[in-house]
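All protein chains of the complex are present and in place, except for one that has been dropped.
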Amino acid sequence: MQALRSKARELLATKTVQVIIGYASGGGGRARAVFVREAAKADALVFDDSCQQNLAVYFSKPEVRKLGKAALVATPAALRAILQLAAENQIAEGELLALAVGGDDVVPLATFAAIEAHVAARDGDWSAAEKEELQKYEAMGLEERRRFWEEQFSRCLKCYACRAACPLCYCTRCTVECNQPQWIPVPAHDLGNLEWNVMRAMHLAGRCVDCGDCGRACPVNIPLHLLNRRLIREVFTVFGSRSGRSAKGDNALSTFKPNDPEDFIQ
Amino acid sequence: MKTGFYPGCSMKGSAREYSESLLAVARVLGRELPEVPDWNCCGATAAHNLDHDLALALPARILAAAEKKGMDEVLVPCAACYSRLKVTRHELLEDEKLRQRISGLVEADYRGSAKVVNIIEWLAAVPDLEKLVKKPFQRKVACYYGCLLVRPAGIVEFDRPEEPQSMDLLMAKLGAKPIDWAFKTECCGAGFSVSRTDLVAKLSGLILEDAVSRGAEAVIVACPMCHLNLDLRRPNIEKRAGKKYDIPVIYITQVLGLAMGLPPKKLGLQRHKVAVKFAPAESPVPGVSAKRGA
Amino acid sequence: MNSMEKDTRLIGREALAKLFAQWLGEGRRILAPKQSNDKVDFAEVETPGEVSLDPVQTGQSPKGALFPRVEELFSFPSRDGRVELRERDLAALKPTVVFGLRPCDAAALAALAAIFNWDSADALFSARLAALTTVGVACNRCDEYCFCTSLGGGPGATTGSDILLTDMGGGEYLAEVISEKGRQAIQGAGTLFQPALGKDKESRLARVEKAFDLDKVKPALEALFDDEAFWVEQSLRCLGCGACAYVCPTCACFDIQDENGRRLRCWDSCGFGLFTLHTSGHNPRPLQSQRWRQRLMHKFSYMPERQSVLGCVGCGRCSRACPVDMNILEHLRAVAEAKP
Partner (left out) sequence: MARIGVFICHCGENISATVDVVKVAAEAARIPGVAHSVEYKYMCSDPGQQLVKNAIKEKNLTGVVVAACSPRMHEPTFRRACAEAGLNPFLCEMANIREHCSWVHEKGEATTQKALDIVRTLVAKVKKNKALEPIKVPVTKTALVLGGGIAGIQAALDIANSGHKVILVEQAPSIGGHMSQLSETFPTLDCSQCILTPRMVEVAQHPNITLHSYSELESLDGFIGNFKARIRRKARGLDEKLCTGCGLCMQKCPTRKIPSEFDAGLGLRPAIYVPFPQAVPNKPVIDREHCTYYRTGKCRLCEKVCPTQAIRFGQEDEIVEAEVGAVVVATGFDIKHGDFFPEYGYGKHQDVIDGLQFERLASASGPTLGEIRRPSDGKVPETVVFIACAGSRDPAKGIEYCSKICCMYTAKHAMLYRHKVHHGKPYVFYMDIRAGGKMYEEFVRRAMEEDGVQYVRGRVSRVYERNGRLVVKGVDTLLGARPLEIEADLVVLATAGVANAGAEELAQKLHVSYDAHKFYAEAHPKLRPVETNTAGIFLAGACQAPKDIPESVAQSTARRRRFILPASAASSARAPAPTRPSRRRSSAAATGRWSRPWPRSTRACARAAAPAWPSAAPNRSTSRASPTRRSMPRFWPCWNEVNAMADFNPKIVAFVCNWCTYAGADLTGTSRMKYAPQVSIVRFPCTGRIDFMLLLKAFAGGADGIIVSGCHPNDCHYSSGNFHARRRWVVFRGLMDFLGIDVRRVQFSWVSAAEGAKWAQLVNETTDRIRRLGPFADYQRLRGQGVG
């Protein structure tokens, strides 16, 4: 934490960046995002296990962009988000400095290549608990799964916190907001909720960087990240690609191979 | 893979040596060939000329029995039986209503999991067959397929119907030199085997003549009918042609057995009408008299 | 109310169960905080045993009983080119008891009613309100997000409740019957109650400290209106989702949608960028900071001005639900202390 604070002070003092986007202590033992613009205030920065939010989401917020060049306190998921945003031409090289955190150390990563290398060196499989969580649902029968999700989605408020919290949901006008004709129903009734959640998952397929913020943001605790997880695995096992690993190249669903599997096609 | 064996009538009678040599070879290959339980006549050639249902019911019963026994495939060495079983399988699987009707007739349900294979297919599937060759069969051979092994092409879906190659390839593996000749699939006259022996003599004679004129030392067959016409009817052939042919007619399994170094007697070579003169000298084949003795 | 004597009694847990049974028998449905998965929210219950009063607050407010997430206003089925207009059958609305709402939630009903019945009375809302009886439960605990006392409310406030219960410990509740509706709800159930015998709820109530001076908030907001930097700073980490509005007991923004021959009213939020998007493409509030300002202004300036009621009751739900830990109490403090 001290390393982080002194690095932040240095970056601000030398005017290398204008703002450090990091974590500060928040309410109820939670951490919250903080935007430090003066070296003197760098002591507000913290980093511990409560710091889970993917701060890369703030790159798409105009008010934050206006603050100038930013250094971002980046969890592994945030680093992946940066790479994915770069691959989708949302961040240009040199527009930001990533401060990779983990343990007591802080590693400044100025280029996409450096971020790619950093991510690659620490890339791993899901934890046993994460795998188990997914398997728990897959082990259910089809009907049981259907009922599970019907109940979950019946609680959805359509507050779009999942969308707001997602660093990859950066569209200025979402499909749900296209209303001539109204494509996804606005009302938060059962059908509207199902269609919204299917659409959200589909539009993130091959792009989701697996930070889990959608599930964490949900005020009614729908495990939304599971949908994304399931598709991450599908994309990886079938197409062999994982998003958020490279600042270049196409997403799994905006490209193809002529010999992609098609055993399900008659 | 569980393979069943359907001998049919020939293998138990006129073509005993085909059966003997097959089983001898199978032993060396380490393959078990249990007979299809309670098998019956395949219906060739009489049934399908007279009654379509009967022609399908007889093979259907055999196939159902094999399937019930858990056999994945049924080896049918006789080309006529092979044809009947193969055609039946094809027709039943193409037409669900027909399948149900025939299943009702024989009171046994055939669903298609037991497949039908001929002798060439079965041998071609043996891996590294050439490694078992101890005494290469270094003879020029005419591979004679006859009419039923490769036809009708759309049903048997095996080899090229006009210019088959599978037996030639198999022979080459055993050290033989298959000749290029024109009568591989020409008719031997089997349909007239009893009624018009003169025609058999003519048609089979043409086959022998072409094989001999192209330097073949043996005709290789995979069908008891072919063998019967080319071997047992040899006097008729010679009488009509006005010349002698001493080219022997040997079953594919016998050639394999010889190449494996099995004793000729185990392969039933002594049962042929036309002596196989080049069989290993240490056990001369008695030829005619032996056949009669059997 | 003035003419009425204060009606205070005691009721035990078992008697409460009989009261529930009576309500059900009268054809009412009972909505109460109920544990489902990992959340406690208002849902239909039949016995007090199903009710969970452990958390300081439910995740969502009880406003859905009056203003559902999605409700049909009327329908217009068409057949062979003819369109028929069908009004909603208000008589068919089921009488409802909301049990276990906190005093802040009860106070919120007045704010909701003020909006729906502002210039003209909303028939559907009013019909639902008429069929609603509120049985509040006073707070004996609070958390860091609670600030009802700063807004004139309190953990034992009776405003908005038809009956207010206070857990006196030992399975006993002090019941204050506040309104005529409350009296009707326990009609014929007199034997279930015992005299209060001078028992006092005050000792049982949570201590919610006053956090700021409300009188300063409205003038401060008005003075800060044009201070863009202030609002940007306040809302930097806000992501603009609708979680705060959707859990809020007083937020009443709605959208109208026609769907399959039905006109639906559904929740909306002024926090969404599209909320104010004009057909022309112009958006008077294009930035999140402006929308955050709107949220505070509406609750603490416009509503007191127009409807003479605060748009906030200090329940703290928005702060608890916010994915990025926006804490309305902090913001109000900052407003009250700001020096524009």
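Each chain gets a letter, A, B and C, in the order it is written, and its residues are counted from 1.
Throughout what follows, a residue touches a chain if its C-beta (ideal position, glycine included) is under 8 Å from a C-beta of that chain, and two chains touch if they have at least 3 such contacts.
Keep in mind that what you see is a predicted model, and the values were worked out from it rather than measured.
Peer 1: Thinking of the complex as a whole, which visible chains are touched by the chain that is not shown?
Peer 2: Answer for the hidden chain's contacts among shown chains: A, B, C.
Peer 1: Among C:L264, C:M297, C:A321 or C:A336, which one is in touch with the chain left out?
Peer 2: Only one listed residue reaches the unshown chain, and that is C:L264.
Peer 1: Which one, A:I91, A:A217 or A:A247, makes contact with the chain that was left out?
Peer 2: Counting the whole complex, the residue in contact with the absent chain is A:I91.
Peer 1: Touching residues of subunit C against the unshown chain: what are they?
Peer 2: 64, 68-72, 78, 80-81, 260, 262, 264
Peer 1: For subunit A, enumerate the residues touching the unshown chain of the complex.
Peer 2: Within subunit A, the residues touching the omitted chain are 60, 65, 88-92, 95, 137-138, 140, 142-150, 154, 168-175, 178, 180-181, 183-184, 187-195, 198-199, 201-207, 226-227, 230-231, 234-235, 238-239, 250-258, 260-262, 264-266.
Peer 1: Would you write out the residues of subunit B that touch the absent chain, in ascending order?
Peer 2: Where subunit B meets the chain not shown: residues 153-154, 160-163, 180-182, 186, 210, 213.
Just so we're on the same page, only the chains that are shown with their structure count from here on.
Peer 1: If every chain is a node and every touching pair an edge, decide which shape results: line, ring, star, complete or other.
Peer 2: Topology of touching chains reads as other, fitting no named class.
Peer 1: For which chain is the distance between its Cα centroid and the global protein Cα centroid smallest?
Peer 2: A
Peer 1: Measure off the straight-line distance from the CA centroid of subunit A to the CA centroid of subunit B, and report it in whole Å.
Peer 2: The computed centroid separation for subunit A versus subunit B comes out at 69 Å.
Peer 1: CA centre of subunit B versus CA centre of subunit C: separation in Å?
Peer 2: Centres of subunit B and subunit C (C-alpha means) sit 90 Å apart.
Peer 1: Mind checking the centre-to-centre distance between subunit A and subunit C? Centres are C-alpha means, answer in whole Å.
Peer 2: About 33 Å separates the centre of subunit A from that of subunit C.
Peer 1: In the complex formed with subunit A, which residues of subunit C make contact?
Peer 2: 37-39, 41, 59-60, 69-70, 143-145, 232, 235-237, 239-243, 245-247, 255, 257, 259, 264, 266-267, 269, 272, 274, 287-289, 319-321, 323-325, 327
Peer 1: How about subunit A: which of its residues touch subunit C in the complex?
Peer 2: 26-28, 30-35, 53, 57-58, 61-64, 157-161, 163-165, 173, 177, 182, 185-189, 192, 213, 216-217, 219-221
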